[in-house]
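The complex is shown incomplete by one protein chain, all other protein chains being positioned as in the whole.
Going by the order they are written in, the chains are A and B; count residues from 1 in each one.
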Amino acid sequence: MSRKQTIKLTVNGRAFERLVEVRMTLADFIRQELDLTGTHLGCEHGVCGACTVLFNGEAVRSCLILAVQADGASLHTVESLADGDELHPLQRAFQDHHALQCGFCTPGFLMTARAFLKDKPLPTREEVREAISGNLCRCTGYQPIIDAILQAAQDLRGLKEHAK
Amino acid sequence: MKPASFDYFAPTTLDETLELLHEYGDEAKILAGGQSLMPLMNLRLARPKIIVDINRLSGFDQIASTADGGLVIGALTRLRAVEKSALVREQNPLLAAAMPLIGHFQIRNRGTVGGSLAHADPAAELPALAVLLGCEFSLARTGGARVVTAADFFLGYMATAIEPGELLTEIRFPTWRPGAAWAMDEIARRKGDFALVGVALNAELDGTANLRDVAIVMFGVGGKPHRIESADSILKGRRVEPAVLRALGQAVAEEVEPDSDIHASAEYRKEVGGVLARRALESALARSKNGVKH
Partner (left out) sequence: MASKSTRNNMEAQNRPGNGYVGRPLKRREDFRFITGRATYVDDIKLPNMLHGAVLRSPRAHARIRSIDTTEALKLPGVIRVFTFRDLGVLAVPVPIRMYHLPGLEAHLQPLLAHEKVRYVGEPVALAVAKSRYLAEDALDAIEVEYEDLPAVIDVYEALKDQVLLREETRTNRAAAHEFSIGDVDRAFQEAEYTRSEEFRVHRFTGNPMETRGLVAAFDRGKGELTVWGVTKLPHLNRQTIANFLKMREHKLHFIENDVGGGFGIRGELYPEDFLIPFAAVNLGQPVKWIEDRREHLMAANHSRENRCQLELAARKDGTILGLRATIYGDMGAYVRTHGGLVPCSTAALLTGPYRIPNYRAKIHLVVTNKTGLGTFRAPGRYESCFYRERMLDLMAQDLDIDPVELRFKNLIRPEEMPYEVGVTRPGSGPTIFDSGDYPSALRRGLAEFEYDKLRLLQGRLVDGRYHGTGIACFVKNTGGLEPYEGARIVIGDRNDVAVYLSISVLGQGHETAMAQICADALGVPIEWITVFHGNTDITPFGWGTFASRGTVMCGNAVHLAAQKLKQKLLKAGAEQLDTDPSSLDLNDGKIFRLNTEAPPVELNEIVSQVRHSGNFNEGFPELAETAYFHSSQMTYSYGVHLAHVAVDAETGMMEVLKYLVVEDIGRAINPLMIHGQTVGSAVQGIGGTMLEELIYDDNGQLLTGTLMDYLLPTSRDVPDIGSVILEEKPSPLNPLGVKGAGEGGIVGTGAALANALSHALADYAVQVKTLPLTPERIRAWIRDGSASKKT
């Protein structure tokens, strides 16, 4: 019975062990304890999706998870997308299609798209539109984000075929 | 918006869990998917002293067939697992159809069937389905267990029959009648939001134009899902024609007693509830006639 617990988890492929307050959210843990500030807080009540990360490969709202719940988990944040300075096709596509303006919602969309495309590598436009409907953007009007994700789907498929 | 302080437990066995719930009674809040509880805690609208995180329990996330062809779903089953389950699609098309309506996929990744039902938001889809289908809820406590039927489970606005010290462990879905006509629909301000008003129904198709054993449950119309008692008497033995459908819509509008809030008035919910019920019947009929099972 304690207000602090030690957690062990993997984030972006690296192992971490930290003592955390039980009430600390996973989003705050990522941002404050691990200094991975790419994940953003837009609402802290599970509506906007800016805090989206991959939790054991699934897209989740990190503001609705306690850090202690991530003990033993494998997390991926936006910082895991690029390979050094080599951008992930999703990131390139976002730039190509001007799918960001202020950029605050962008990491959340990228991680949502990453999870979605793993699940559905060749989506239709409508399927993309539905998949991102749990993420809010105030700048772009969503259209270029949908364009970018469709582009990335093509690019990722191309890479896969090439790898074969 | 940071939660207030609490003590945290993450038991790994059912017994441990039940002991904790027994010890702390109504000071304890169960944390499952967290999609409903965490927002309340972040907003400090909920300030539980004790959090019992049941995500470490194993064995409560199965989806299985029962001997009579129904389904039993563990309370900790993620909504996403239900959504993707081929078994659910096959054995309960209505349940399968409801899943994409619930929030967004990120929410369904964490939210659980038990959590959604225990939260009992009257505008939610799963409680309405449970009432419509006559589900059974297994509740465990130290030194015992009991089963509560859906009709007795939902008591009012976000209130259920779960007593302090009890844990919802699994939910049984009765056998789905093959060839049953069914429909589910809702009106929401945005897709994925809680419904302003919604309807779930199933029925037997008698020949090509008669429905019998019609069960209609409205949601978003008051503190809990509302079974339309008059449905059967209006439809029984009658050909389903426009006039009959209109009468049903009218009856639904008259029977439900919804609340008003900033998104819709009681009048709107009554009116549109009637419209949805009528359209749902039409759609159920059409789906049935076309032999479309899903």
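Observations on the structure shown:
Quick note on the criterion: a residue touches a chain if its C-beta (ideal position, glycine included) is under 8 Å from a C-beta of that chain, and two chains touch if they have at least 3 such contacts.
In this text, all values refer to a predicted model and were calculated from it rather than measured experimentally.
Of the chains displayed, those contacted by the omitted chain across the entire assembly are A, B. Shown as candidates are A:M24, A:L54, A:A115 or A:A153; the residue that touches the absent chain is A:M24.
Residue A:Q101 is the one among A:S74, A:Q101 or A:Q154 that touches the chain missing from this view. Taking the complete complex into account, residues 1-5, 39, 43-44, 187, 189-193, 196, 262-265, 268, 271-272, 275-276 of subunit B touch the chain not shown.
By the touch criterion stated above, the residues of subunit A touching the omitted chain are 21, 23-24, 31-32, 35-45, 47-48, 50, 77-79, 81-82, 87, 91, 94-96, 98, 100-107, 110, 129-130, 132-146.
In this text, only the chains that are shown with their structure count from here on.
Subunit A and subunit B have centres, each the mean of its CA atoms, that are 30 Å apart. Residues 1-3, 5, 22-23, 25, 28, 44-46, 49, 52, 55, 58-61, 63-66, 68-69, 112, 116, 130-131, 133-134 of subunit A touch subunit B in their complex. Interface residues of subunit B, counted against subunit A in their complex, comprise 1-10, 31, 34-35, 38-39, 42-43, 51, 53, 55, 80, 103-107, 109-110, 191-192.
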